[in-house]
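Below: one structure in structure tokens.
Complex shown without one protein chain; remaining protein chains in place.
To keep things simple, chains are lettered A, B and C as they appear, and every chain counts its residues starting from 1.
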Amino acid sequence: MKGAIDMTDAQVDRAEWWRQLTETATALAEVFEKRSLDNYERGRFVSENIEDLKAAGITAINVPAELGGFDATLAENIEIIRILAHGCGSTAFTFAIHAVITGSLRTEIGRATKERVFGAVRDGGFVIGPFTDESSGSNWTMPSTVARRHDDGFVIDGVKHFATGYEAATHLLVTAGLTDEHLTPPFNLAAFLVEAGADGVSVQREWGGFAMPMTGSHSLAIKGLQMDAEDMLFPEGIAPLFVMSRQQWGNYCFAAVFLGLAERAYELAVERTRGRSNTSISDLARLPGIQFAVGSMRGSLASMRSLLHRYATEHVEPGDDLVGFVAQTCIPKYYVVNEAEQVVAKAFNVIGGSGIQAGSRIGQLWRDVKAGPLLPFTNDICREFIGKHTLGINPIEQPRWL
Amino acid sequence: MKGAIDMTDAQVDRAEWWRQLTETATALAEVFEKRSLDNYERGRFVSENIEDLKAAGITAINVPAELGGFDATLAENIEIIRILAHGCGSTAFTFAIHAVITGSLRTEIGRATKERVFGAVRDGGFVIGPFTDESSGSNWTMPSTVARRHDDGFVIDGVKHFATGYEAATHLLVTAGLTDEHLTPPFNLAAFLVEAGADGVSVQREWGGFAMPMTGSHSLAIKGLQMDAEDMLFPEGIAPLFVMSRQQWGNYCFAAVFLGLAERAYELAVERTRGRSNTSISDLARLPGIQFAVGSMRGSLASMRSLLHRYATEHVEPGDDLVGFVAQTCIPKYYVVNEAEQVVAKAFNVIGGSGIQAGSRIGQLWRDVKAGPLLPFTNDICREFIGKHTLGINPIEQPRWL
Amino acid sequence: MPSTDYVALARELAPVFAQRAAAHDKEGSFPQENLDDLVRSGYTAMTVPTRFGGGGATLAQLCQAQQILAGACASTAFAVNMHVHGLAMLAELGGATTEWACRSVVEDGAVIAGGFSEPGIGGNWWHPTTTATPVAGGYELNGRKGFFTGFPGATLLFLSASQTDDRGIGQPVAFLVPKPTDSTDSGVRVSSAWDAAGMRATGSHSLALENFFIPERYLVGESGSLPMLFMTGVHWAWCSFTSVFVGIARAALEHVAASQRNRTLTVIGKPNAHLPGIQFRVAEMATKLAVAEAHLNAAIDADHSTDVDPLAHYIDMSLMKTTVSSLCQEIVTIGMQVQGGSALLSADPLQRMYRDVVTGLLVPPAADVALEWAGKQALGVPVFDEPRWVG
Partner (left out) sequence: MPSTDYVALARELAPVFAQRAAAHDKEGSFPQENLDDLVRSGYTAMTVPTRFGGGGATLAQLCQAQQILAGACASTAFAVNMHVHGLAMLAELGGATTEWACRSVVEDGAVIAGGFSEPGIGGNWWHPTTTATPVAGGYELNGRKGFFTGFPGATLLFLSASQTDDRGIGQPVAFLVPKPTDSTDSGVRVSSAWDAAGMRATGSHSLALENFFIPERYLVGESGSLPMLFMTGVHWAWCSFTSVFVGIARAALEHVAASQRNRTLTVIGKPNAHLPGIQFRVAEMATKLAVAEAHLNAAIDADHSTDVDPLAHYIDMSLMKTTVSSLCQEIVTIGMQVQGGSALLSADPLQRMYRDVVTGLLVPPAADVALEWAGKQALGVPVFDEPRWVG
């Protein structure tokens, strides 16, 4: 935080501020990679890394300019996430959740809430949002968590999975379905700002994920959680529109994590090959198979970077066709996470058998990269949205098919 | 062993014997899968499983008929390995090493050695071969382990990696380069039969592999290991020809492991989908994306099975063109291990986010399957051998390229 | 066992067909002289049962022979394919019409062309829109047929239509009928002559059937039995179709390998075959070809008896065709890259293979339906349930 505040005080040039943020992120990524080698197998939450990101002002990049913040663009968020992913997928993904929420929320909420959230973030706050409801199939339009009106406020009950970053969180964004009879899904969806440590939220099952093991993505039990009226972030019926109109944040920021993993895999393949020899090959880098693989990964990465950059700069705000916009935002997410898998596989093949040794970084990348297609929007949903939109069919019309 | 011996005593019909072997393997695979869920993360060697395989007579399938054994064909070895891989990749791979050695050795050695090896195997012996020499790049024609003549025998020194199954081994097949001046690589290669526990063999580094973690594939230090003349399995200069003419065993048996992993991933995807629902989808199995993915995996698996079966029955013995034969044996290995990766990825996508939960079987399959392309023959060597052979170029001529 | 070695016969005919292929491809003309050679040499009697004087060839022999023809001239192989595999399916059905057809083939050199594709039904061959209306002495057919491969050379037409049963439900029926020789007013009209990018010499015209009268005796099988007949005999259809594409892919690999062994660039001074990039791509081709062959052969060798569930049998054969034809298209595409710019020249047969092999992705069974049914079956969802999907 110190860094960020000093910056504003000194009215530092924004470009210089950005240069310092990316330099710091790059330096931290190297530190995070060393920690990952120690902690990955144990699945220890990356709390130390999140503290470092807070201290460097990186968690505050989305604080609005009017509150003295850097007010990072979506493209800038993506760049930071990509850099962090070079060092540690878990950290990058945990940060991405915070970035998605803070980045998308700042333009959509009233002054008071904005000061409440971003004042906290400026001072080291960390916001997470466990969005996956028990047995909802990741479909946020059908929440199983419910919010009942009670006095002037609400009482929330439910189970939330994948509460990434819970241990570092100062605030949680909790979605739930209002039980009001006049509201039908998805318009019953509401979002609440919950202070960490609130009564009624507890860890039901600790995270022990196969991929991204250090994200602390616990399952939370929410029982009788009491909310005031002003904790509800949007007016009744508006939350679904907010979610729809901000899908670019989730889709692009998630894609950035997996692009970063693929880039690191490529670097490792080059590092492990350049100038290396064995009893039969005097210079591995002079083998054509290695050269072709490296060349092909370069081509893939250039494609992925171009695509994500293009969307993060040119497809940032929805126009009149909100659903069509959402369909478009699926494109970089769909392509990047799947292509990243192919790049990591190819890099692993270049590294060869030594990559199988325990604690190897490429093994961690191989595990982490598999999370990409499983995060929303999943492959099949992406294909459906993109395909229907291209064919002039509304992706959310019913019946879905014949 | 009891099983196997009873069989021969009773002169049981071979088909019935085979039926019992596959049934037992299938039942054991289920047991192994449960154990895998407990032991995978800890990387505990599958000693219990190997003991079960011994007790069931499965480790003895390659004992020659003249010694009362089942004398399994290559295709039968592959079938057993594939079945075992459904339950546990580490067990299937560890068994595959033993199967490759026992299967290929039985026709190539003299009567005395045969009785020594297969008498032991019939009685529960387990033979492994750590073939990867320190800094040899997995190229067996350039061993860094050396055998010096001493008195009437030899003294061996070197470091061997990937000593899969070491803890269960009763015998080790150790290759080394003879230091005799008149022998140039690869004709200086020699193979020795070493009893487990011999002085001069010790674990230098314990296995902690990212994939196949329960194979106990330690690195071994071989220091001053003394061998008698009769411990050398082949006459001087013959070992390389043996290795070449038996590559079908390694290539096909390894492929069988990864085919089995892919088959199990497919089954899990079906199990996790059939009849399942969530709050938004009443029947996951009725989603077109799931159906297409399942159909496409079925097609891939049918291709892989057809290919491996065809080669294991029709390309089993080298003809006059030994190098050409080796090139052909690369085809199923190359295709199956890489296609298996794609199938496991697709199955993982069908299973979705729940597959990321710790201890999930699909996560184990995702890790194990990555070992496929890294095992010899690696992708680039396969491509080189297959391509050169198809183009009428001898894959081992020098210079390799322009 | 057939007395004729049809695979050897295919090898004998192939070089001549290969020579004629470029001209027919250029003109889009039907290779009648090839068909005449196939009739004269007895190739077209291959799958006629021996009891009717035919060769009684097995599925494996048929497929191997067709692969060889396809490597020389894919259009010829494809044009005769309905004849050779259709006869085998008819032979399993038996009956008077079959016997008559078989004897015509052996004795008179009859040639069958078949039409089951129609505009507007996609790959759903079990739902023909051509109607068969019972009239005195037979049926009158009205409708349209597309992709009537081999029509110009045929003497007999094998046709599907829908007959409305007493419950008012359309049931597919089939006819095997002499092709009208009078081109005017016969009821069969070429509504659009075949003009396409690939398989140009197959004469796969579109036909209009206009009050086409078919005498009763040319009905094949019983009304409504067609789908089951087709499912149980589908290995003849999908394996022989697939063989055509495997034959193209193998010929492409052989052609590319030979070219690269012979082509020497001045700047490298050795045949291109020594370039690792060429080797790696050729390895991809060879590997995919081995997979395609193995999967096709496994389908040929599979249990085709009635012990097997007909739907499972149909799905396995369909998945094989889908997987293998896709591999074949990939093989030829990689071949184009290996060969380089000269691959595009009309003088290089590879470009014809590239245009012909893509047909494998387009002919029945439709890949999406094959995948859908395979998925549904594995997942325990009945394939004809409505709605077709739920989400």
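In the analysis below, a contact is a pair of C-beta atoms (placed from the backbone, for glycine too) under 8 Å apart; a residue touches a chain by one contact, two chains touch by 3 or more.
Since the structure is predicted, the reported quantities are computational estimates derived from the model, not experimental observations.
**Q** Of the residues A:Ala96, A:Ala239, A:Leu261 or A:Ala293, which one touches the chain left out of the display?
**A** Checking the options A:Ala96, A:Ala239, A:Leu261 or A:Ala293, the one contacting the hidden chain is A:Ala293.
**Q** For the chain not shown, which residue from A:Ser202, A:Ser303 or A:Ser354 touches it across the whole complex?
**A** If we include the chain that is not displayed, A:Ser303 is the one touching it.
**Q** Tell me where the left-out chain touches chain B, residue by residue.
**A** Chain B touches the chain not shown through residues 288-289, 292, 399-402.
**Q** Mind listing the chain A residues that contact the chain we can't see here?
**A** 270, 273-275, 281-283, 285-288, 290-296, 298-300, 302-307, 309-311, 331-332, 334-335, 380, 382-388, 390-393, 401-402
**Q** When the complex is taken as a whole, what residues of chain C touch the one chain not shown?
**A** Counting over the whole complex, chain C touches the hidden chain at residues 117, 120-124, 127, 129, 146-147, 195-199, 264-268, 272, 275-278, 281, 329, 333, 336-337, 340-341, 343-347, 351-352, 354-355, 358-359, 361-363, 366-369, 371-372, 389.
As a working rule, only the chains that are shown with their structure count from here on.
**Q** Report the chain closest to the protein's overall CA mean, measuring from each chain's own CA mean.
**A** Chain closest to the assembly's C-alpha mean: B.
**Q** CA centre of chain A versus CA centre of chain C: separation in Å?
**A** Their C-alpha centroids are separated by 51 Å.
**Q** Using CA atom averages as chain centres, what separation in Å is found between chain A and chain B?
**A** One centre to the other, that is 40 Å.
**Q** Would you please write down the residue numbers of chain A that are in contact with two or more other chains?
**A** Counting only residues that touch two or more other chains, chain A contributes 288-289, 401.
**Q** On chain C, where are the residues touching two or more other chains?
**A** Where chain C meets two or more other chains at a single residue, that happens at 276, 280, 389-391.
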